[in-house]
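Presented below is the structure to which this report refers.
Of the protein chains in this complex, one is absent; all others appear in place.
Order of writing sets the labels: A, B and C. Residues in every chain begin at 1.
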Amino acid sequence: MYRRRVEFADTDTANLIHFTALMRFMEEAEHAFYRSLDFHGYRWSEASVFGMPRVSVSCDYLGAVRYGDVVEVRLQVREVRTKAIRYAAEFTIDGSEGREIVARSDWTVVCARRDHGSRDWRGVEIPARLRRQLEVASRATRWRGLRRRERSRRGGRGRR
Amino acid sequence: MYRRRVEFADTDTANLIHFTALMRFMEEAEHAFYRSLDFHGYRWSEASVFGMPRVSVSCDYLGAVRYGDVVEVRLQVREVRTKAIRYAAEFTIDGSEGREIVARSDWTVVCARRDHGSRDWRGVEIPARLRRQLEVASRATRWRGLRRRERSRRGGRGRR
Amino acid sequence: MYRRRVEFADTDTANLIHFTALMRFMEEAEHAFYRSLDFHGYRWSEASVFGMPRVSVSCDYLGAVRYGDVVEVRLQVREVRTKAIRYAAEFTIDGSEGREIVARSDWTVVCARRDHGSRDWRGVEIPARLRRQLEVASRATRWRGLRRRERSRRGGRGRR
Partner (left out) sequence: MYRRRVEFADTDTANLIHFTALMRFMEEAEHAFYRSLDFHGYRWSEASVFGMPRVSVSCDYLGAVRYGDVVEVRLQVREVRTKAIRYAAEFTIDGSEGREIVARSDWTVVCARRDHGSRDWRGVEIPARLRRQLEVASRATRWRGLRRRERSRRGGRGRR
(Lines give C-alpha, C1' and ligand atoms only; values in the text may rest on other atoms or scores of the structure.)
Protein backbone atom coordinates (compact mmCIF):
# COMPACT_ATOMS: atom_id res chain seq x y z
CA MET A 1 0.00 0.00 0.00
CA TYR A 2 1.28 3.44 -0.94
CA ARG A 3 0.48 6.40 1.32
CA ARG A 4 0.61 10.01 0.15
CA ARG A 5 -0.48 13.17 1.91
CA VAL A 6 -2.50 15.72 -0.09
CA GLU A 7 -0.25 18.76 -0.20
CA PHE A 8 -1.33 22.35 -0.73
CA ALA A 9 -0.21 22.35 -4.38
CA ASP A 10 -2.39 19.26 -5.01
CA THR A 11 -5.60 21.15 -4.23
CA ASP A 12 -7.74 23.54 -6.25
CA THR A 13 -10.16 26.39 -5.65
CA ALA A 14 -13.04 23.90 -5.15
CA ASN A 15 -11.25 23.09 -1.85
CA LEU A 16 -10.71 19.54 -3.08
CA ILE A 17 -7.75 17.66 -4.50
CA HIS A 18 -7.40 18.45 -8.20
CA PHE A 19 -8.46 15.40 -10.19
CA THR A 20 -5.04 15.15 -11.89
CA ALA A 21 -3.26 15.07 -8.51
CA LEU A 22 -4.92 11.77 -7.65
CA MET A 23 -3.64 10.46 -10.98
CA ARG A 24 -0.13 11.48 -9.99
CA PHE A 25 -0.57 9.50 -6.75
CA MET A 26 -1.62 6.54 -8.91
CA GLU A 27 1.62 6.77 -10.91
CA GLU A 28 3.65 7.25 -7.73
CA ALA A 29 2.11 4.08 -6.25
CA GLU A 30 3.06 2.16 -9.39
CA HIS A 31 6.66 3.40 -9.27
CA ALA A 32 6.84 2.59 -5.53
CA PHE A 33 5.67 -0.92 -6.41
CA TYR A 34 8.56 -1.25 -8.90
CA ARG A 35 11.03 -0.08 -6.26
CA SER A 36 9.67 -2.77 -3.91
CA LEU A 37 10.66 -5.27 -6.63
CA ASP A 38 14.09 -3.66 -6.97
CA PHE A 39 13.11 -2.48 -10.44
CA HIS A 40 13.03 1.02 -11.93
CA GLY A 41 10.06 2.26 -13.95
CA TYR A 42 12.41 4.72 -15.65
CA ARG A 43 16.12 4.11 -16.30
CA TRP A 44 18.72 6.09 -18.17
CA SER A 45 21.80 4.41 -19.61
CA GLU A 46 24.52 5.65 -21.90
CA ALA A 47 22.88 4.06 -24.93
CA SER A 48 19.18 4.41 -24.31
CA VAL A 49 16.33 5.20 -21.94
CA PHE A 50 13.83 2.67 -20.59
CA GLY A 51 10.40 3.85 -19.52
CA MET A 52 6.84 2.70 -18.89
CA PRO A 53 4.45 5.31 -20.32
CA ARG A 54 0.72 5.11 -19.69
CA VAL A 55 -1.33 4.33 -22.82
CA SER A 56 -4.78 4.26 -21.22
CA VAL A 57 -6.04 5.67 -17.93
CA SER A 58 -9.46 5.84 -16.31
CA CYS A 59 -10.55 6.99 -12.89
CA ASP A 60 -13.87 7.28 -11.04
CA TYR A 61 -14.00 9.92 -8.32
CA LEU A 62 -16.38 8.74 -5.61
CA GLY A 63 -15.73 10.88 -2.53
CA ALA A 64 -14.18 14.14 -1.39
CA VAL A 65 -10.40 14.31 -0.86
CA ARG A 66 -9.01 17.46 0.74
CA TYR A 67 -5.83 19.22 1.83
CA GLY A 68 -4.05 17.25 4.58
CA ASP A 69 -5.79 13.93 3.93
CA VAL A 70 -3.45 10.95 3.73
CA VAL A 71 -4.50 8.92 0.71
CA GLU A 72 -3.89 5.17 0.70
CA VAL A 73 -3.47 3.55 -2.70
CA ARG A 74 -4.03 -0.19 -3.02
CA LEU A 75 -2.54 -1.36 -6.30
CA GLN A 76 -3.53 -4.51 -8.14
CA VAL A 77 -1.79 -6.13 -11.12
CA ARG A 78 -4.73 -6.98 -13.36
CA GLU A 79 -3.13 -8.37 -16.47
CA VAL A 80 0.38 -9.07 -17.73
CA ARG A 81 0.69 -9.02 -21.51
CA THR A 82 3.83 -9.28 -23.68
CA LYS A 83 4.72 -5.59 -23.57
CA ALA A 84 1.93 -4.12 -21.47
CA ILE A 85 0.68 -4.30 -17.88
CA ARG A 86 -2.78 -3.41 -16.69
CA TYR A 87 -3.22 -2.11 -13.15
CA ALA A 88 -6.17 -1.17 -10.97
CA ALA A 89 -6.19 0.76 -7.72
CA GLU A 90 -8.53 1.70 -4.94
CA PHE A 91 -8.02 4.92 -3.01
CA THR A 92 -9.10 5.41 0.62
CA ILE A 93 -8.34 8.07 3.22
CA ASP A 94 -6.34 7.07 6.28
CA GLY A 95 -8.48 7.27 9.40
CA SER A 96 -11.75 7.92 7.59
CA GLU A 97 -14.90 6.25 8.85
CA GLY A 98 -15.34 2.84 7.29
CA ARG A 99 -12.41 3.42 4.94
CA GLU A 100 -14.83 4.51 2.23
CA ILE A 101 -13.35 4.19 -1.26
CA VAL A 102 -12.90 7.74 -2.58
CA ALA A 103 -11.64 6.75 -6.04
CA ARG A 104 -11.09 3.74 -8.29
CA SER A 105 -8.60 3.73 -11.13
CA ASP A 106 -7.66 1.40 -13.98
CA TRP A 107 -4.72 1.92 -16.33
CA THR A 108 -2.34 0.28 -18.77
CA VAL A 109 1.37 0.94 -19.21
CA VAL A 110 3.76 -0.35 -21.87
CA CYS A 111 7.46 -1.09 -21.59
CA ALA A 112 9.34 1.10 -24.05
CA ARG A 113 12.84 2.07 -25.05
CA ARG A 114 14.28 5.15 -26.73
CA ASP A 115 17.79 5.22 -28.18
CA HIS A 116 19.48 8.54 -27.49
CA GLY A 117 19.89 9.38 -31.16
CA SER A 118 16.13 8.99 -31.74
CA ARG A 119 13.08 10.92 -30.55
CA ASP A 120 10.78 7.90 -30.77
CA TRP A 121 9.90 5.36 -28.13
CA ARG A 122 9.32 1.79 -29.30
CA GLY A 123 7.56 -0.93 -27.34
CA VAL A 124 9.73 -3.69 -25.86
CA GLU A 125 8.92 -6.87 -24.00
CA ILE A 126 8.52 -6.77 -20.24
CA PRO A 127 11.93 -7.77 -18.77
CA ALA A 128 11.82 -11.47 -17.76
CA ARG A 129 12.46 -11.01 -14.02
CA LEU A 130 9.83 -8.27 -13.74
CA ARG A 131 7.35 -10.48 -15.61
CA ARG A 132 7.78 -13.26 -13.08
CA GLN A 133 7.35 -10.82 -10.18
CA LEU A 134 4.24 -9.31 -11.77
CA GLU A 135 2.71 -12.74 -12.22
CA VAL A 136 3.28 -13.52 -8.56
CA ALA A 137 1.77 -10.19 -7.52
CA SER A 138 -1.17 -10.73 -9.85
CA ARG A 139 -2.03 -14.07 -8.18
CA ALA A 140 -1.69 -12.77 -4.61
CA THR A 141 -4.80 -13.59 -2.64
CA ARG A 142 -5.06 -10.18 -1.02
CA TRP A 143 -6.76 -8.89 -4.17
CA ARG A 144 -9.62 -11.36 -4.18
CA GLY A 145 -11.96 -8.93 -2.47
CA LEU A 146 -11.34 -6.31 -5.10
CA ARG A 147 -11.94 -8.79 -7.91
CA ARG A 148 -15.22 -9.87 -6.44
CA ARG A 149 -16.45 -6.31 -6.04
CA GLU A 150 -15.54 -5.60 -9.58
CA ARG A 151 -17.43 -8.56 -10.97
CA SER A 152 -20.55 -7.38 -9.17
CA ARG A 153 -20.07 -3.83 -10.50
CA ARG A 154 -19.74 -5.18 -14.01
CA GLY A 155 -22.74 -7.39 -13.65
CA GLY A 156 -24.83 -4.65 -12.15
CA ARG A 157 -24.37 -1.73 -14.46
CA GLY A 158 -22.00 -2.47 -17.31
CA ARG A 159 -18.55 -1.07 -17.59
CA ARG A 160 -19.47 2.26 -16.08
CA MET B 1 -11.55 24.07 -30.82
CA TYR B 2 -9.18 24.86 -27.97
CA ARG B 3 -5.46 25.26 -28.68
CA ARG B 4 -2.77 24.92 -26.04
CA ARG B 5 0.99 24.84 -26.38
CA VAL B 6 2.91 22.18 -24.46
CA GLU B 7 5.03 24.19 -22.05
CA PHE B 8 8.22 23.06 -20.37
CA ALA B 9 6.48 22.34 -17.06
CA ASP B 10 4.01 20.06 -18.88
CA THR B 11 6.76 17.62 -19.91
CA ASP B 12 8.56 14.84 -18.07
CA THR B 13 11.89 13.05 -18.19
CA ALA B 14 10.57 10.69 -20.90
CA ASN B 15 10.77 13.79 -23.16
CA LEU B 16 7.00 13.61 -23.63
CA ILE B 17 4.08 15.53 -22.20
CA HIS B 18 3.19 14.12 -18.76
CA PHE B 19 -0.07 12.18 -19.04
CA THR B 20 -1.77 14.41 -16.45
CA ALA B 21 -0.90 17.56 -18.42
CA LEU B 22 -3.07 16.41 -21.32
CA MET B 23 -5.88 15.96 -18.80
CA ARG B 24 -5.40 19.54 -17.68
CA PHE B 25 -5.74 20.62 -21.32
CA MET B 26 -8.99 18.63 -21.42
CA GLU B 27 -10.35 20.57 -18.44
CA GLU B 28 -9.11 23.86 -19.90
CA ALA B 29 -10.97 23.11 -23.15
CA GLU B 30 -14.15 22.45 -21.20
CA HIS B 31 -13.86 25.71 -19.26
CA ALA B 32 -13.11 27.61 -22.50
CA PHE B 33 -16.29 26.08 -23.93
CA TYR B 34 -18.26 27.45 -20.95
CA ARG B 35 -16.75 30.90 -21.48
CA SER B 36 -17.84 30.74 -25.13
CA LEU B 37 -21.40 30.28 -23.77
CA ASP B 38 -20.93 33.20 -21.37
CA PHE B 39 -21.04 30.73 -18.49
CA HIS B 40 -18.53 30.04 -15.72
CA GLY B 41 -17.57 26.52 -14.74
CA TYR B 42 -16.63 27.85 -11.31
CA ARG B 43 -18.30 30.81 -9.59
CA TRP B 44 -17.92 32.27 -6.14
CA SER B 45 -20.74 34.28 -4.56
CA GLU B 46 -21.21 35.66 -1.06
CA ALA B 47 -23.44 32.73 -0.08
CA SER B 48 -22.00 29.76 -1.91
CA VAL B 49 -19.66 28.38 -4.55
CA PHE B 50 -20.78 26.74 -7.80
CA GLY B 51 -18.48 24.23 -9.47
CA MET B 52 -18.39 21.36 -11.94
CA PRO B 53 -16.12 18.63 -10.59
CA ARG B 54 -15.16 15.63 -12.67
CA VAL B 55 -16.61 12.32 -11.41
CA SER B 56 -15.22 10.04 -14.09
CA VAL B 57 -12.34 10.48 -16.53
CA SER B 58 -10.74 8.23 -19.12
CA CYS B 59 -8.08 8.89 -21.70
CA ASP B 60 -6.30 6.83 -24.35
CA TYR B 61 -2.83 8.05 -25.31
CA LEU B 62 -2.21 7.19 -28.95
CA GLY B 63 0.75 9.24 -30.12
CA ALA B 64 3.75 11.21 -28.88
CA VAL B 65 3.22 14.81 -27.70
CA ARG B 66 6.32 16.85 -26.92
CA TYR B 67 7.56 20.21 -25.67
CA GLY B 68 6.51 23.03 -28.01
CA ASP B 69 3.73 21.11 -29.77
CA VAL B 70 0.46 23.02 -30.07
CA VAL B 71 -2.30 20.64 -29.06
CA GLU B 72 -5.78 21.10 -30.56
CA VAL B 73 -8.67 19.83 -28.46
CA ARG B 74 -11.99 19.12 -30.17
CA LEU B 75 -14.68 18.88 -27.54
CA GLN B 76 -17.98 17.07 -27.97
CA VAL B 77 -21.03 17.19 -25.69
CA ARG B 78 -21.99 13.53 -25.51
CA GLU B 79 -24.86 13.44 -23.08
CA VAL B 80 -26.81 15.95 -21.00
CA ARG B 81 -28.37 14.45 -17.87
CA THR B 82 -30.22 16.20 -15.00
CA LYS B 83 -27.12 17.11 -13.00
CA ALA B 84 -24.32 15.66 -15.11
CA ILE B 85 -22.73 16.24 -18.52
CA ARG B 86 -20.64 13.75 -20.44
CA TYR B 87 -17.96 15.05 -22.79
CA ALA B 88 -15.56 13.49 -25.24
CA ALA B 89 -12.53 15.03 -26.89
CA GLU B 90 -10.03 14.29 -29.61
CA PHE B 91 -6.51 15.70 -29.41
CA THR B 92 -4.36 16.47 -32.47
CA ILE B 93 -1.14 18.41 -32.98
CA ASP B 94 -1.27 21.58 -35.04
CA GLY B 95 0.68 21.15 -38.27
CA SER B 96 1.29 17.43 -37.86
CA GLU B 97 1.03 15.20 -40.91
CA GLY B 98 -2.50 14.01 -41.45
CA ARG B 99 -3.62 15.50 -38.14
CA GLU B 100 -3.17 12.13 -36.49
CA ILE B 101 -5.21 11.80 -33.29
CA VAL B 102 -2.71 11.65 -30.41
CA ALA B 103 -5.27 11.13 -27.65
CA ARG B 104 -8.97 10.51 -27.05
CA SER B 105 -10.71 11.36 -23.83
CA ASP B 106 -14.14 10.82 -22.29
CA TRP B 107 -15.33 12.32 -19.01
CA THR B 108 -18.32 13.25 -16.89
CA VAL B 109 -18.81 16.34 -14.73
CA VAL B 110 -21.58 17.18 -12.29
CA CYS B 111 -22.99 20.56 -11.35
CA ALA B 112 -22.50 21.12 -7.64
CA ARG B 113 -22.87 23.79 -4.98
CA ARG B 114 -21.17 24.33 -1.64
CA ASP B 115 -22.52 26.74 0.96
CA HIS B 116 -19.72 28.63 2.65
CA GLY B 117 -20.56 27.29 6.09
CA SER B 118 -20.24 23.69 4.83
CA ARG B 119 -17.33 21.62 3.57
CA ASP B 120 -19.53 19.40 1.41
CA TRP B 121 -20.50 19.81 -2.22
CA ARG B 122 -24.00 18.67 -3.20
CA GLY B 123 -25.20 17.95 -6.71
CA VAL B 124 -27.55 20.53 -8.29
CA GLU B 125 -29.43 20.59 -11.58
CA ILE B 126 -27.71 21.99 -14.63
CA PRO B 127 -28.80 25.66 -14.88
CA ALA B 128 -31.63 25.97 -17.44
CA ARG B 129 -29.87 28.31 -19.89
CA LEU B 130 -26.72 26.17 -19.90
CA ARG B 131 -28.85 23.05 -20.45
CA ARG B 132 -30.38 24.56 -23.61
CA GLN B 133 -26.96 25.60 -24.90
CA LEU B 134 -25.52 22.14 -24.21
CA GLU B 135 -28.38 20.50 -26.08
CA VAL B 136 -27.71 22.71 -29.09
CA ALA B 137 -24.00 21.92 -28.95
CA SER B 138 -24.74 18.24 -28.58
CA ARG B 139 -26.79 18.18 -31.80
CA ALA B 140 -24.31 20.18 -33.84
CA THR B 141 -23.48 18.36 -37.06
CA ARG B 142 -19.75 18.95 -36.84
CA TRP B 143 -19.50 16.00 -34.47
CA ARG B 144 -21.06 13.44 -36.77
CA GLY B 145 -17.70 12.23 -37.98
CA LEU B 146 -16.56 11.56 -34.46
CA ARG B 147 -19.73 9.68 -33.63
CA ARG B 148 -19.40 7.51 -36.66
CA ARG B 149 -15.80 6.65 -35.86
CA GLU B 150 -16.81 5.76 -32.37
CA ARG B 151 -19.56 3.43 -33.44
CA SER B 152 -17.11 1.53 -35.59
CA ARG B 153 -14.62 1.37 -32.69
CA ARG B 154 -17.30 0.01 -30.42
CA GLY B 155 -18.41 -2.55 -32.92
CA GLY B 156 -14.86 -3.63 -33.63
CA ARG B 157 -13.35 -4.13 -30.21
CA GLY B 158 -15.70 -3.22 -27.43
CA ARG B 159 -15.59 0.04 -25.58
CA ARG B 160 -11.83 0.08 -25.34
CA MET C 1 14.23 17.27 8.15
CA TYR C 2 11.66 16.62 5.45
CA ARG C 3 12.37 13.93 2.85
CA ARG C 4 10.63 13.78 -0.52
CA ARG C 5 11.28 11.55 -3.50
CA VAL C 6 11.38 13.16 -6.95
CA GLU C 7 8.43 11.57 -8.76
CA PHE C 8 8.00 11.27 -12.51
CA ALA C 9 5.53 14.17 -12.65
CA ASP C 10 8.10 16.40 -10.91
CA THR C 11 10.58 16.12 -13.79
CA ASP C 12 10.80 17.84 -17.17
CA THR C 13 12.21 17.17 -20.61
CA ALA C 14 15.64 18.43 -19.49
CA ASN C 15 15.76 15.16 -17.47
CA LEU C 16 15.91 17.22 -14.28
CA ILE C 17 13.40 18.14 -11.63
CA HIS C 18 11.31 21.09 -12.81
CA PHE C 19 12.35 24.18 -10.87
CA THR C 20 8.81 24.69 -9.52
CA ALA C 21 8.72 21.13 -8.13
CA LEU C 22 11.55 21.94 -5.73
CA MET C 23 9.49 24.93 -4.59
CA ARG C 24 6.58 22.60 -3.89
CA PHE C 25 8.93 20.48 -1.75
CA MET C 26 9.86 23.69 0.10
CA GLU C 27 6.19 24.37 0.90
CA GLU C 28 5.62 20.72 1.85
CA ALA C 29 8.55 20.91 4.30
CA GLU C 30 7.06 24.03 5.88
CA HIS C 31 3.64 22.39 6.28
CA ALA C 32 5.28 19.24 7.73
CA PHE C 33 7.03 21.51 10.22
CA TYR C 34 3.64 22.93 11.28
CA ARG C 35 2.25 19.42 11.72
CA SER C 36 5.23 18.58 13.95
CA LEU C 37 4.06 21.51 16.14
CA ASP C 38 0.48 20.23 16.07
CA PHE C 39 -0.50 23.27 14.00
CA HIS C 40 -2.13 23.52 10.58
CA GLY C 41 -0.85 25.86 7.90
CA TYR C 42 -4.33 25.87 6.40
CA ARG C 43 -7.55 25.44 8.36
CA TRP C 44 -11.20 25.68 7.35
CA SER C 45 -13.88 26.52 9.89
CA GLU C 46 -17.56 27.31 9.53
CA ALA C 47 -16.90 31.04 9.76
CA SER C 48 -13.59 31.56 8.00
CA VAL C 49 -10.43 30.08 6.51
CA PHE C 50 -6.94 30.49 7.97
CA GLY C 51 -3.95 30.22 5.68
CA MET C 52 -0.29 31.16 5.33
CA PRO C 53 0.34 32.36 1.78
CA ARG C 54 3.82 33.03 0.52
CA VAL C 55 4.55 36.73 -0.17
CA SER C 56 8.17 36.40 -1.28
CA VAL C 57 10.16 33.42 -2.50
CA SER C 58 13.69 32.99 -3.78
CA CYS C 59 15.69 29.92 -4.69
CA ASP C 60 19.17 29.22 -6.00
CA TYR C 61 19.58 25.99 -7.96
CA LEU C 62 23.11 24.71 -7.43
CA GLY C 63 23.16 21.07 -8.52
CA ALA C 64 21.29 18.51 -10.61
CA VAL C 65 18.24 16.79 -9.10
CA ARG C 66 16.72 13.92 -11.07
CA TYR C 67 13.89 11.37 -11.11
CA GLY C 68 14.12 8.99 -8.16
CA ASP C 69 16.40 11.18 -6.03
CA VAL C 70 15.28 11.55 -2.43
CA VAL C 71 15.56 15.24 -1.57
CA GLU C 72 16.22 16.23 2.04
CA VAL C 73 14.96 19.66 3.05
CA ARG C 74 16.48 21.31 6.13
CA LEU C 75 14.23 24.14 7.22
CA GLN C 76 15.30 27.09 9.31
CA VAL C 77 13.11 29.71 10.98
CA ARG C 78 14.96 32.91 10.14
CA GLU C 79 12.76 35.64 11.52
CA VAL C 80 9.46 35.88 13.38
CA ARG C 81 7.60 39.14 12.82
CA THR C 82 4.10 40.19 13.97
CA LYS C 83 2.22 38.64 11.06
CA ALA C 84 5.02 37.16 8.96
CA ILE C 85 7.62 34.42 9.21
CA ARG C 86 10.79 34.17 7.18
CA TYR C 87 12.20 30.73 6.44
CA ALA C 88 15.31 29.40 4.76
CA ALA C 89 16.07 25.90 3.57
CA GLU C 90 18.93 23.85 2.25
CA PHE C 91 18.28 20.95 -0.10
CA THR C 92 20.54 17.89 -0.35
CA ILE C 93 20.15 14.46 -1.97
CA ASP C 94 20.02 11.43 0.28
CA GLY C 95 23.06 9.24 -0.25
CA SER C 96 24.90 11.69 -2.50
CA GLU C 97 28.63 12.07 -2.09
CA GLY C 98 29.43 14.69 0.51
CA ARG C 99 25.78 15.71 0.77
CA GLU C 100 26.39 18.55 -1.64
CA ILE C 101 23.78 21.31 -1.34
CA VAL C 102 21.73 21.21 -4.56
CA ALA C 103 19.53 24.21 -3.76
CA ARG C 104 19.07 27.01 -1.21
CA SER C 105 15.79 28.75 -0.66
CA ASP C 106 14.53 31.75 1.32
CA TRP C 107 10.89 32.76 1.67
CA THR C 108 8.36 34.70 3.71
CA VAL C 109 4.81 33.72 4.59
CA VAL C 110 2.08 35.75 6.28
CA CYS C 111 -0.73 34.58 8.52
CA ALA C 112 -4.05 35.49 6.93
CA ARG C 113 -7.76 34.96 7.35
CA ARG C 114 -10.65 35.05 4.90
CA ASP C 115 -14.28 35.20 6.06
CA HIS C 116 -16.49 33.00 3.90
CA GLY C 117 -18.61 35.89 2.70
CA SER C 118 -15.52 37.72 1.39
CA ARG C 119 -13.04 37.00 -1.39
CA ASP C 120 -10.23 38.89 0.31
CA TRP C 121 -7.56 37.61 2.65
CA ARG C 122 -6.42 39.98 5.41
CA GLY C 123 -3.25 39.63 7.44
CA VAL C 124 -3.63 38.51 11.05
CA GLU C 125 -1.14 38.12 13.88
CA ILE C 126 0.72 34.85 14.25
CA PRO C 127 -1.25 32.77 16.81
CA ALA C 128 0.41 33.07 20.25
CA ARG C 129 1.25 29.39 20.73
CA LEU C 130 2.77 29.10 17.24
CA ARG C 131 4.81 32.25 17.87
CA ARG C 132 6.38 30.72 20.98
CA GLN C 133 7.14 27.50 19.12
CA LEU C 134 8.68 29.41 16.21
CA GLU C 135 10.89 31.37 18.56
CA VAL C 136 12.14 28.16 20.15
CA ALA C 137 12.79 26.65 16.71
CA SER C 138 14.54 29.81 15.60
CA ARG C 139 17.00 29.64 18.51
CA ALA C 140 17.68 25.91 18.17
CA THR C 141 21.39 25.24 18.02
CA ARG C 142 21.14 22.78 15.16
CA TRP C 143 21.00 25.70 12.77
CA ARG C 144 24.25 27.30 13.87
CA GLY C 145 26.17 25.65 11.08
CA LEU C 146 23.81 27.03 8.50
CA ARG C 147 23.98 30.51 9.95
CA ARG C 148 27.73 30.49 9.92
CA ARG C 149 27.87 29.36 6.32
CA GLU C 150 25.48 32.09 5.41
CA ARG C 151 27.48 34.82 7.09
CA SER C 152 30.52 33.80 5.08
CA ARG C 153 28.44 33.77 1.87
CA ARG C 154 27.18 37.24 2.62
CA GLY C 155 30.62 38.51 3.40
CA GLY C 156 32.02 36.95 0.26
CA ARG C 157 29.65 37.99 -2.46
CA GLY C 158 26.68 39.97 -1.21
CA ARG C 159 23.19 38.65 -0.78
CA ARG C 160 23.35 36.33 -3.73
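One rule holds in what follows: contacts are C-beta pairs under 8 Å (C-beta built on N, C-alpha and C of every residue); 3 or more make two chains touch, one makes a residue touch a chain.
What you see is a predicted model; the values in this text were computed from it and never measured.
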item	value
Residues of chain C in contact with the chain not shown	13-16, 19-20, 23-24, 27, 42, 49, 51, 53-62, 64, 66, 114, 119-121, 159-160
Missing-partner contacts on chain B, residue numbers	7-9, 15, 24, 27-28, 31, 40-42, 44, 67-68
Hidden partner interface residues of chain A, rising order	8-9, 11-16, 18, 20, 44, 46-47, 66-67, 116-119
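By our rule, only the chains that are shown with their structure count from here on.
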item	value
Longest centre-to-centre distance from chain C, chain (CA-based)	B
Chain copies touching (chain B, chain C) - same or different residues, decided at half shared	same
Mean-CA-position distance for chain B and chain A (Å)	22
Centre-of-Cα separation between chain C and chain B, whole angstrom	35
Interface hub residues of chain C, defined as touching at least two other chains	8-9, 15, 44, 67
